[in-house]
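A single protein chain has been omitted from the complex, and every remaining protein chain is retained in its original position.
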Amino acid sequence: MTGGYDTDIVTRLETNLDDLSPEITGAVMEKLLAAGALDVWFTPIQMKKNRPAVQLSLLCDEARAEALADILFTETSAFGLRVEKVARLKLERRFETVATEFGEITVKLGLKQGRVIQTAPEFESCRAASERTGQPLRAIYAAALAAYAAQHAQS
Amino acid sequence: MTGGYDTDIVTRLETNLDDLSPEITGAVMEKLLAAGALDVWFTPIQMKKNRPAVQLSLLCDEARAEALADILFTETSAFGLRVEKVARLKLERRFETVATEFGEITVKLGLKQGRVIQTAPEFESCRAASERTGQPLRAIYAAALAAYAAQHAQS
Amino acid sequence: MTGGYDTDIVTRLETNLDDLSPEITGAVMEKLLAAGALDVWFTPIQMKKNRPAVQLSLLCDEARAEALADILFTETSAFGLRVEKVARLKLERRFETVATEFGEITVKLGLKQGRVIQTAPEFESCRAASERTGQPLRAIYAAALAAYAAQHAQS
Amino acid sequence: MTGGYDTDIVTRLETNLDDLSPEITGAVMEKLLAAGALDVWFTPIQMKKNRPAVQLSLLCDEARAEALADILFTETSAFGLRVEKVARLKLERRFETVATEFGEITVKLGLKQGRVIQTAPEFESCRAASERTGQPLRAIYAAALAAYAAQHAQS
Amino acid sequence: MTGGYDTDIVTRLETNLDDLSPEITGAVMEKLLAAGALDVWFTPIQMKKNRPAVQLSLLCDEARAEALADILFTETSAFGLRVEKVARLKLERRFETVATEFGEITVKLGLKQGRVIQTAPEFESCRAASERTGQPLRAIYAAALAAYAAQHAQS
Partner (left out) sequence: MTGGYDTDIVTRLETNLDDLSPEITGAVMEKLLAAGALDVWFTPIQMKKNRPAVQLSLLCDEARAEALADILFTETSAFGLRVEKVARLKLERRFETVATEFGEITVKLGLKQGRVIQTAPEFESCRAASERTGQPLRAIYAAALAAYAAQHAQS
């Protein structure tokens, strides 16, 4: 099944952490992202002996998997990692800049067969505008979406 | 491994949502079920930049996967979906009606090699009886289980 | 507001743990219960710097609060505890024994103004019967509820 | 502290459920809302003996507390409820209708000392428009926010 | 009850967010901490209409409460905030520096009536050492604890 979407295959690494301090777990997230993980997330889980534990999951390109496994074995308390290949359906991504009353904002577009079906103001671009202007982040997002809509209504 | 159970293969679609309002996420669940998803569920996850995000997961027949992917890309903020085939072991299902003091209730039976090993009053049938009689749902469930047990003790 | 229910006041202690291994958090639960906590529970929370942390909550009689605070400060990584008085509405509790095909089971009853409005098979009593007979715990629960219902239908 | 906000006092009822089927817990939410609860929510918690339990919380006016406590004691497995008075800061609420390409949408406004500081399209109004037009809920929300902004820019 | 501990009273602000994007919720955490919140945390909750929502909680000195409420009403989708005063038991805090093979590390000590009962290497101090030396954070923590123990065994 592709349904007109882009596809790729990524590697998912996963491990259950029941003897690591959350302070350290939090710091590992940044290390993994810096080392090329595409995404890293934590899921609260409940393990044996009443342990309120955490499942760490990450997605990466296969070429990065070994380096990321090394980080997990070195920086966390893991003695084992689950490794799975996962197929993805993806929208083609494109970036566009829109002019708003708060300055220029980058908008990420998601396309299916050349047609835009997703529009998402870029977080860091909005955050920069929010800091620059002192306006709430939500106002920046709304302005970016409105500016994008206005621009494409005209065309 | 089948161990005497029925088996099938389903498709699991999964995506991490870190920029969608929970109001909309909640509404998408219904849309996906209406469009033929076998099951839809949310898992609270924690993503980068302190985001309290949600993993949306669904199971479906392969034939429905493309239509459900279209809904996810249209109705949520997803730019990508993970797609996996998953084998299932299943009990054979059968439905039976039992007579209770609260009226007739449907009971779902799960069978392994012809033998009933699961008995579950149907939620909607119990809810209807609860609304009809004003009795607590728990009382309806208990009555349905008791009626099923009594009926099969006699036979 | 009492609405015909029993009432009491308990103390709730609460702390957010972001630098304790779940192995140790799990073990603390047992220690707190052994030292007289009425209830202890963990809530998954998300703290600053991407930490997948845990909120530990307990209820106790005021007379036990100091001893339990000592355990928390000694056995966990807490530097502070929140202390609140909380009013409770409660059902009057009574225990009854019912005879089932799996042996005698204790049932906990909850009464409002002398009338039974809750019926709950006691977990440990059911577990003992399950281990004694090799039958699933769910079957024991169902049998206990059915026996209680039958016994009170006759009377 | 009021800081120019409206204030009121509500009652919070809370109970930990470790022996209720999620099917029934889910149905109780609707019953509580129908009986006048202002808000009802579930928090995943972890209780003794490895139980993946649920904390049910609700807010209500004091005048509704007894009726809601009766529902909780009747419809759930609770033997006790925690009862707390809680002060709230609130925005003054006002509703306005805006015209969009998808029809009229109701927008909820939040005011502090007469000034609008929150703008939220009403969920049910957006859902109705989404069903009427077949357009994604997110598009309706965006259109409502844009229409509100345009209308107030003109004035 | 003080039990020989320091005590204070803080204000807890809490709100349930069911219509805010997690991207924005995450960014608000930093803003609240920068504005003087003592602690900010998110709890995954489940609200009506199948919404996977978030409870935002913060602790602050009463003097900061109004400014933090303003941020919450401006930066999130909240129309209301719960405000409670909460008593705390606290250890007296002291900081000490220890020499390790990875450089000097700050250790936070918690004292009850002048006696040290908690020892926690400071996260930022350990992170700096980890970045400086390239060694895992866990090794830094262990070295700091060992150095502290050795130093105090000698004295």
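Quick notes on this one:
Chains: A, B, C, D and E, in written order; residue numbering restarts at 1 for each.
Simple rule for what comes next: a contact is a pair of C-beta atoms (placed from the backbone, for glycine too) under 8 Å apart; a residue touches a chain by one contact, two chains touch by 3 or more.
As the structure is a computational prediction, the values presented were derived from the model and not from experiment.
Considering the entire complex, the omitted chain makes contact with A, B, C, D, E. Between the chain not shown and the residues E:Lys48, E:Lys90, E:Lys108 or E:Arg127, the one that touches is E:Lys48.
Here the missing chain is touched by one residue of B:Leu13, B:Met29, B:Val98 or B:Ala143, and it is B:Met29. Screening D:Glu23, D:Glu92 or D:Glu122 for touch with the missing chain picks out D:Glu23.
When the omitted chain is restored, the residue from E:Ala63, E:Ala99 or E:Ala142 that touches it is E:Ala142. Even with one chain removed from view, chain B keeps its contact list with that chain: residues 1, 3, 5, 12, 29-30, 33, 39-44, 86-91, 93, 108, 110, 112, 117-118, 120, 123. Seen across the whole complex, the unshown chain contacts chain C at 20-21, 23-24, 27-28, 44, 74-75, 77, 123, 127, 130, 136-138, 141.
Chain A meets the missing chain through residues 11, 16, 19, 43-49, 53, 55, 62, 65-66, 69-70, 73-74, 77-84.
Keep this in mind: only the chains that are shown with their structure count from here on.
Taking CA atoms, the transformation carrying chain B onto chain C includes a rotation by 180°, reported to the nearest 5. Among the chains, the centre nearest to the mean of all shown protein C-alpha atoms is found for D.
One finds 25 Å separating the Cα centroids of chain B and chain D. Computed centre separation for the pair chain A/chain C is 39 angstrom, with centres defined by C-alpha atoms. Averaging Cα coordinates per chain places chain A and chain D 29 Å apart.
Touching of two or more other chains is recorded for residues 19-21, 23, 27, 44, 46-50, 52-53, 74, 77 of chain B. If each chain is drawn as a node and touching chains are joined, the picture has every node linked to every other.
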